[in-house]
Structures are given as C-alpha cells and as structure tokens.
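For this view, one protein chain was removed and the others were kept in their places.
To keep things simple, chains are lettered A, B and C as they appear, and every chain counts its residues starting from 1.
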Amino acid sequence: MEHTEHQDHGGEDSHAPHIAGMSMYLGVFGILIVLTLLTVAISYVHLGSLNLGIAIVIATMKAALVVLFFMHLWWDDKFNSLILVGAVLFGGVFLVYTLNDTAFRTAVDPEKGARYSPATGQWAAGSGEGVGEMVRASGGGHGSHHEPAASGDNEGSEQH
Amino acid sequence: MTAPAATADHAAHSSHDDHHGNYLTATSGLKSWLLTVDHKRIGLMYLVAVLLAFLAGGVFALLIRTELLFPGETMMQAHTYNQVFTLHGIIMVFLFIIPSIPAALGNFFLPIMLGAKDVAFPKLNLASFYIYLLGAILALAGIVVGSVDTGWTFYTPYSSSPARSASVLWLAMSVFIMGFSSILTGVNFIATVHKMRAPGLTWNRLPLFVWGMYATAVIQVLATPVLAITVLLLFMEKLVGLGIFDPRMGGDPVLFQHFFWFYSHPAVYIMILPGMAVVNEIIATFSRRKIFGYMFVAMSSVALALLGFLVWGHHMFTSGMSEFGTTVFSALTFLVAIPSGVKLFNWVATLYRGQISLASPMLYALAFIALFSIGGLTGLFLGTLSVDIHLHDTYFVVAHFHYVMVGGTVIGFLGGLHYWWPKMTGKLYSESLARVSFVLVFVGFNLAFMPQFVLGSRGMPRRYYDYLEQFHGLHAASTVGAYILGVGFVIMAYMFVQSLTKGKKSPANPWASAGFEWMTATPPSLHNFDEDPIIDRGPYDYDKTPELGNVPKY
Amino acid sequence: MTLANPQDTAPDRRDSTQRNKSQGVPQVDLRSDTPCAQARVISARNILVWGVLALGAWLAGCGRPEGTIQMPEQASTVAADVDWLYYFIFWVSVVSFVGIVGTMVVFVIKYRQREGGRAEPTGHSNFLEIFWTFSPLIVLAMLFHWGFQGYVKGSVAPPDALEIRVRGMQWQWEFEYPNGAVDIGNLRVPANTPVKLVMSSQDVLHSFFVPTFRVKRDVVPGMYTSIWFNALEENQKQMGADGKAVACNADDDCGPGFGCIANQCTQFHQVFCAEYCGAPLDKGGNVGHSGMLARVAVVSQQEYDTFMQEGPAMPPSCEADENPAACWGRQLYETSGCPTCHGVDGVAQAPAPNFKGLYGRQEKIADGSSVMVDENYVRESILMPQAKIVDGYTGVIMPAYRFSDRQLGAIIGYIRSLAPEAGTAQDGAQQENSAVEEPAPEKSTPEDSETDDLAMEDNANKDEVNP
Partner (left out) sequence: MSATSDSSPIPQHNSSQHDRHQHDKHQHQGSSRNPLAHHFHSMAQQLDAAKIGMWFFLAQEILFFSGLFVAYGIYRSWYPEAFSAGSHLLDRTMGAANTVVLLFSSLTVALSIRSIQLGKRSQATTYLVITILCACFFMVVKYMEYSHKFHVGYLPGIHFSPTEFPEGIEAVPYATRSFFGIYFMMTGVHGLHVLVGIGLMVWLIIKNNRGDFTPEYYTPVEMVGLYWHLVDLIWIYLFPLLYLID
C-alpha cells in the first residue's frame, strides 16, 4: 500500500472505531445457530463424498460470519484480512502438497489400514500385530487397557 | 535524512529523554539489564547468548571432525558420535543460526533504521528472550538427562521408539518453547515495520536490511507453529503412544517428514534471508552506491519467503514419497533458485563503477557472494531428480547446506558484526587482526567443505561414524580445514575482546555510511533519536550525501 | 516360512486396489534416446551448435564406465545418464560461478576506491533485471526435464524384472530370493537382467543405497518401496592358481576389493544404509548405521539359475568336515547375528538361552507348559520366536528369521552337536523323526535327491506366488 509523501506517523490513522448495533450481533448469531442445525441435519442424510463438501461449505460460511462481523474484519484495515486469508492459504498448500504424496502412494488397503504387497498379499514388515482384522468389543469390565501384544518381531532387535 | 528541526509538538517527547549518555550508560546494574525493555539491550543479550551457542556448536563440530580423521574408532564410540552430531545440529540450528541475525542484529538495528524509539511490543521482546533462554536450558537438561541421538530431524520411528531415552521428550519440549521465541520476534518485527516507520519512510525507501527482516519475520510467524505441532505430536506419540507416526498403529513415518520439512525448509530461508539482508547494507556502504535494482532485490526477499513454503518435498525425494509428489516438488524447487540468482546478479551489478573499499566487513560481503553462489548452484544438483537419487543423504548434501549456512548466514552475520560493532559498542576493532581471521576462516571453511562434495558424489553417506578406507584422504583434508576454521574464530573472538577492552573510541560514523542507522549518535542514546527523524531520501543515497566522501582508511 | 497363502485373501484386496485411485506413477513411454545418447548424436553431428559444453559433458560423463574423479564406477544402465546430467549441471555451475565471481573480482579491482574518487549514481535497467530473472529459467527447465526423465526411467521397473524382497532391520540387510532362500548381507543378481527389489523395514527407517548403480530408496516400516537396476556386467572372481575360483568361508578376508560371497572370493558392489538408524550402546568400530553394509555380487545367468534350483549350497570347506551339517550350521550361526544373544559356551547369558547342552533337554515355557527341545521346537523358534518363549526370557524380542530348509537343517545339526551326551541318549528319538525330515545328510552334494525335493517343493509353491 503506497503512502503519500508526507504521511504522518507512517501507519495510517484508523477513523473512529466502528461500534455496531445490537441488532447486527443478534442477527449474525441467529444465522450461526440456523447453520449449525442445518449441518447437523444434513449429516443424517447419506450423500456419499458430497457430505464432506457440504459440511466444509457450511462451516466456512459460519466462519466467515464470525470473522467479518464478530471480529470486525468488515470495517477493519484490509491488511488484516490478507493475513487471515494468507494463513488459511498456507495451511491449504500444506494439505494439498502432502495429499499429492499420500494419495498416489503404493497400494494401501482402505479398510484394513496397512500396506500390503499386491504380488504376495503379505503385509509389509513393520505393520502392526492384528493389522487388517476388525476390532471387536472385548466386553470387558471397567476400561481395561490390555494392550494388543505388539508383534514380537517389530521391536528393535537390539535393546538400546 | 536532514537534521530534524525540533518541531513544537514533539517537545513533549524530547523532555522525556532526560537520560544523558548512550543506552549502555543510561542505567546500570544487573536488574537494569535483565528487566530492560530497550530493544538495543535485548539485542546485545541475544548476541551474547547466540555467540555462546555458536561456541558450543563449534566444539561439537570439531569433535565430529576429529572422530572422522581416521576410519574406525578414533576417540569415541558409535553411540557417543551419534549424540555429538545430533547436538551439533540442534545447537547450531535452533540455538544459534535462527536467532542469530534476526534476534541479535535485527532487534538492535530494525527500530533505528525505521526511525522508531523501540519495537512495537517491547515487553513481548523481553519475553521472547526469556522464552529463548528457557528453551536453551531445557535443551541442556535434555543433554544432561539422556542421550538424544536421533539427528536434529527427530525422524520417527527411530525417535519415537520406546528404546530411545527420555531426552527426546526434553528436546521436543525445548524446541516447542524456543519456537515461540521465534514467533514473538516475528510478530514484533512485522508490527514494527508496518506501524512504526518514521514519517516519510515509505515502503520503497525502506533499507533492504528491513525488507530482509520483514520477509524473515513472515516466515518465522507462519512456519514455526507447524514445528510446534510436529514436536507436540512427537511428544504425545512418545509419551502416550498416540500411534500417529507409528506404522504398527496405522500411522506413517513419512508423514512426520512432511510435517517436519514443511517447517524446516522455510526455516532455512529464515537462516539465509537475514544473511542476504546484512550483505545489502555492507555492499552499499563499501561501494558508495545504491543497491542496483532495489525493488527487485526487496521483492526477491519476499518471493523467497513465499516460495519457501512450496518446496519442502525436495528433502524427501528418496523417502518413499509417490513419484507424482516428487515430480511436483522438483519442478517448484527450481522456481526457488531464481530469486537467489536475482540477488546475486544485483549485488555484483552494484559494484559497477563504485568506489570499492576492501575494509573487513566488505571482505565478508564479497566472500558471502562467492560462497553463497557455490551453495546455491550445488542446490541445482539436489533439485534435479535423477541426480538427487544418487546424491541424497550423502556428504554432498552436508557440503551443500554448510556452504549455504556457514558460507552464507554465518559469513553474513560476521560481516554484520564487524560492520556494526562500532555502532553497538562505540569501540573500533583492529583491522589487521580482522583480516587475518577472515583469511583463516575463508581458507579453513573451503578446505573443510569442498572435499565433502567429492566425498558425497563418490557415495559416502551422511551421519557415518565409521567409513571405508577409500574415503580416508578426503576426510582427513576436511578435518584439517575444520581446525583452521576453528583457529580463525578464536582469533576473531580475541580481536573483539581486545576491541572492547583496549579499542579506540569510534567516531560517530566510522564508515561514513549513508545508512539511516548511522544518523544517530554512536552508540545510540536510550531512545535512539533526540528528535523524531523525518526521512526525505532513500537508504543508500550517496548522491544526496556527497559530503560523506569515501570510506576512511583504518 | 509362514507365507499367507495369497489365493484366498488376495482377490478381495485386488479389487479394492482398483478402487484405490492409482498405482504409483503414470506409465511414460520413454524414447530410446536418453540425454547421454542425444549428447553423443549432437556433439558428433553439429559440434558448433552445442559447443564445448556438450562435448565437455559428454567426455566427462557418458563413456566412462570405470567412473571419474567425482563419480564411482558406472555399473548399471542408468548410471551413464545420471553421470551425464551430473556433469552437465557441474559445467553449468562452473560457468555461472566463474561468471558471477569473476565479474565481481574484475569490478573490485577496476573500481577500487581512489583518493577523491566519486562513485557513479546507480542506474537501473529493467531489461537486465528481466534477463537475469528469466534466462536461468530456461536452463532450470531443461534440468527439470532431464531430471524427471531419468527419475521415471530409474523408478518404474520393467514388468518382467526379477523380484527380490529386501528387509532392512537394525544394522543388517536381509535378502529373500524367489526360491525362498534367505541371505543376510550378500545379494547375488544375474548380469544384464532387470532386478526389482521390493523393500520394507522391520523397525526404523533405513535406505538401500548402491553408489555404483546410482540407486537409493528409503526402506520404511509398514510400507513397501521398490527400486530396480540392471547390472551391466559380471563381477570378476578371484582366480586361484588352478584356474578355479578361490573358495572361502563366511567372512574370510579375500584381500582388498574382494569379498567372500557364496563361498567364492569375488569383486562386489558396496551397499550402504543412507538413512540414519542409530547404533548399539557402548560399541566402537564398524557397527550401527555406519556398519549396516551389504554386498551385491553380479553373477552369470547360469550360476544364478543353479542357485535358484538348489538354494544356498553348503560351503565347500564343510564338505570335508566329519559333521558337515554342524559345520555349515556353525557358519550360519556366526553370520546371522545369533552370537550377540545366544552363547554356545554353557555360561547362562542374560539375553537369550545358551545353546550348550540345550538339545534334547526339557524346557519350561513361560506359559507354564514344558516342551522337549527337539527338531521341530528349534525350527519353530527360529521362524516364529514368539511362539514358545522359555520361562525367564519373555522380555527379549527376537527377530523372526527366514532360512531355506537346508539351512534350517544345518542349524539344527549344529545345535544338536553342542549337546553330545543328549545326541547319544536321544538317538532313538532322533531316528523316528528323521523319517519325517531328513536331518542334514551325511554328504550334502547338490545331487542329493531328498533335500532337493524339499527345495524343489519350496520353489514350486513360491513360483505361483509371483507369476
């Protein structure tokens, strides 16, 4: 943002702080509640992969409402909005470029949760004990923490 | 910057500066130092802490090189060697190189260059220093408690396997806390640059040092939190068996590498950008010219900061990442090479038809250009996919990042230290000793790391405690170089101490520089300026300040 | 070797694979002319067009199989191209470095500060800025293209490649051949055939790196990664006076540049671990990450086929021994890392049971039952160590080993030889179960039919596994 030659104090003076009316706040709050109920309702309707998309869109709308009106970004210095959008963008870059790797990696079994060799059907070494099987409720008493024995050959053979 | 006329409305402020003398003598006593909120004192305290960390890291470096003098067990066992190279990495990266220029020199000179009295949040600045100290103490505790031998990258599952001692928990906590010191410095600098510029100091008149600090601050604020979450996840993985990086629990170790390098590649730009920032100031002063292509150099700093977030995958080309992900990262990595090239070309163009004085700071700036170009060009080898498959995790990589970090940032830091030493301490240092130590540092550094390129391309892997006979000659040369480098630093330390004790008093502008920071007294008063400055020229306008003439001889 | 029978479980996984988006890299059909070949054609035909650069790169990189100052020997098909590209970047870097630093030095000398001298005000030229922003882009684009081309060629294995499974574990490499034979530390591959290594790690990250083949790939626990190479020519063997290859035992020293692989002194390609994986406590010398070395011996196709037929042969030095099985077993015991935990001197060491006098003894198992240490118990404890752990040793984690049946027979013979009195008392018992399994034959020569059948059976069911 270019400044005129003799801009006083370098930073621009923000005009008198903006004080919003009570009705604005209550209105925004009402919309937020409606959107929350909407997203919960939609979650019961099975739409396949679309559900995730809709949930994120509604959450983003709610987030936008909070950011613009409760956090006054609407009347605030545009640079602060740039900071927020920049941060979200960098988070998005982190997700997308990591997905670039993880989505195209060698075969992983979606249900069983580990990687197997297509040729031999054998679990890769280092996979967990009991990988691939479903976990049943043990029906035990108070939250027993019996740990599934991590398969023997997965600990470092040397104790150090 | 013309001598500011004492305007009426500022009278209220000037009466505030009743302290006579400079910031060193304004108040005295330990409490005045430990509880100071003056950015200059905090800068000095950081400088002392950072130099101590550099000493410790350097000692560990010499231990590594001594062990590698001969194949087989020379003076320590494998596990001890692994601890030593891990500590060398952690101390040099987190305790020295990241806070060195931004926190020490940046804290001191950013407000002065902006014409401000202090950084935007002085108490936050002091908090950042104490958080840094807390992190450093926790790191030392981690060293004392147990043997962290995971490398500074903490790759899982080695770092999270139960066999590793508890010191990884200590180190994780210390890195988590030191990250906040970096974040707070970043937040401080950004707010200062945006809101505390002197009247008339528009964005295209900012000194390039400030542009460098601004770009570094943006990376510090946006990248360090990802390190915090990575280290927190590692902490919980180890403490309660979270299973997020543990392959036995459906986790994925390569995901840890993504998390780690998403921070650590921008972190290497946190390291190099300040080095470049200092070089701008030195080259402008000692060639008596404005930096060629000012806005291009400034924008390439910002471009490096932003592009730095897109390329972390080139640390993981052989890590089992999918071929598609690898290709995308390789393509983007080449984009990052361009801003560095633009800076180098512009610096060399600045020397054209200047009045170049070869005082010791300028020697460091010129050495920076030479060594950083080697560091940058060897990055091309590592960015090209098929060649990186052969070179990754070998000594070629070790040589590459030492050329960029030591040849770049440390040489830049030393140049800045020499350049601003009179301004900080009011004392001159002995020019002859400075040149002797420069030659030793330059020769020692090249002898230490040039052989490692060939070691790496011939297939010598990294972090090897013991190596085959065929690599012996090159390792021996590298060890000799490391010792020469060590001697160079010892002489430099002696020179600075001698300057403090017996150095001559420095004139107000020893290098006759047109930089804004030289417009106040040397050393500066407590509130930097007696009257608020009005800026009416660019940062290196030697055309508008003919009275400065050339750099005086020392 | 408890290999999950692929028939019944594979189908559901296979169709789930189709659902899983894609399998690794897009198939790229690469024109035959690699950068190396192109450089030869260009520099031969129109040397002026490419000038000294291409010639320099071609000279330094392509046609130098024995390697250059900066690069080790070129022993695989991709090595020449990698070297060519390395030297191309090297020469580009040298030219750029000389350009930048040379200009800097010239300016520093030419425009040294003189008395009363005035620096010229800095001009500005957008053309220059645009030039040195976009001209590097061209070179960089070429580097990326060649780099990508070489990378895809280097990481997508040809479909007919011979598949060998590699398992990295803390500080040793284990190779498993298609015929089930397992070798620790030595890999034998046929010359001039593409070999695909399918790798995973048992504990922490490692990285399989063969400098002379220019291949490297991390070995990740819980995941398969793969590399492939095509070794150009056989490794020479050390010829004895009688014109036959010098025989050697497991780790004899065959002199510089030679190693004892499959009981023959031969040259080899060094394998390093390139991903840091720690080190044992309080041990010096060649241990841990820096000691995780392996050797690749490139052998003729004929020798490889015989090896495939009968699995690892008994070392020649043991044939003359009065109990060849025990002699071979002792060598396997020494080279597979057993001595670090199991002693043979009768002293009850902490980590694991001592073998002296163990055979034929009644051992109490951790879960209270007791078992007679016989043929089957030893076999089961090697293949599935956690099955029946002797009381008092539950805390110890022993890695699961995979040996071919002949090797298992030899190890069992060795352990039996450590309990001479048990051997005699148990003679009776030994006779019955010998019908079940032929213990190490008196004279194990390749033609020994019975053990071969075993090996043959193993190969048989292995072969369907990877069609």
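As a convention for this text, contacts are C-beta pairs under 8 Å (C-beta built on N, C-alpha and C of every residue); 3 or more make two chains touch, one makes a residue touch a chain.
Model, not experiment: these values are computed from the prediction.
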item: Shown chains that the omitted chain touches within the full complex; value: A, B
item: Per the touch definition above, residue among B:107, B:216, B:230 or B:280 touching the missing chain; value: B:230
item: Among B:69, B:133, B:255 or B:299, residue touching the chain not depicted; value: B:255
item: Contact set of subunit A toward the excluded chain (per top definition); value: 9, 11-14, 17, 19-20, 22, 25-26, 28-29, 32-33, 36, 39-40, 43-47, 51-52, 55-56, 58-59, 62-63, 66-67, 70-71, 76-77, 79-80, 83-84, 86-88, 90-91, 94-95, 98-99, 102-103, 108, 110-114, 128, 130-148, 150
item: Residue ranges of subunit B at the interface with the undisplayed chain; value: 13, 16, 116-118, 120-124, 127, 131, 134, 169, 173, 176-177, 180, 183-184, 186-188, 190-192, 194-196, 221-226, 228-230, 232-233, 235-237, 239-244, 246, 248-252, 255, 258-259, 527
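The rule we apply is simple: only the chains that are shown with their structure count from here on.
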item: Closest chain to the centre of mass proxy, which here is the mean CA position; value: B
item: Interface with more contacting C-beta pairs, comparing A-C to B-C; value: B-C
item: Euclidean distance of C-alpha centroids - subunit A vs subunit B, Å; value: 33
item: Averaged-CA centre spacing for the pair subunit C and subunit B, given as whole angstrom; value: 40
item: Residues of subunit B whose C-beta touches two or more other chains; value: 79, 161, 247-248, 252, 254, 320, 322-324, 326
item: Interface hub residues of subunit C, defined as touching at least two other chains; value: 24-25, 203-204, 220-223, 225, 278-281
item: Partner subunit C, residues of subunit A touching it in the complex; value: 103-111, 114-128, 149, 151-160
item: Subunit A partner contacts - residues on subunit B that touch it in the complex; value: 79, 114, 161-163, 194-203, 222, 226, 246-250, 252, 254-255, 258, 262, 309-310, 312-313, 316, 320-326, 328-329
item: Subunit A partner contacts - residues on subunit C that touch it in the complex; value: 3-4, 6, 9-10, 13-14, 16-17, 19-25, 163, 165, 167, 169-171, 198, 200-204, 220-226, 278-281, 337, 340, 351, 385-386, 396-400, 465-466
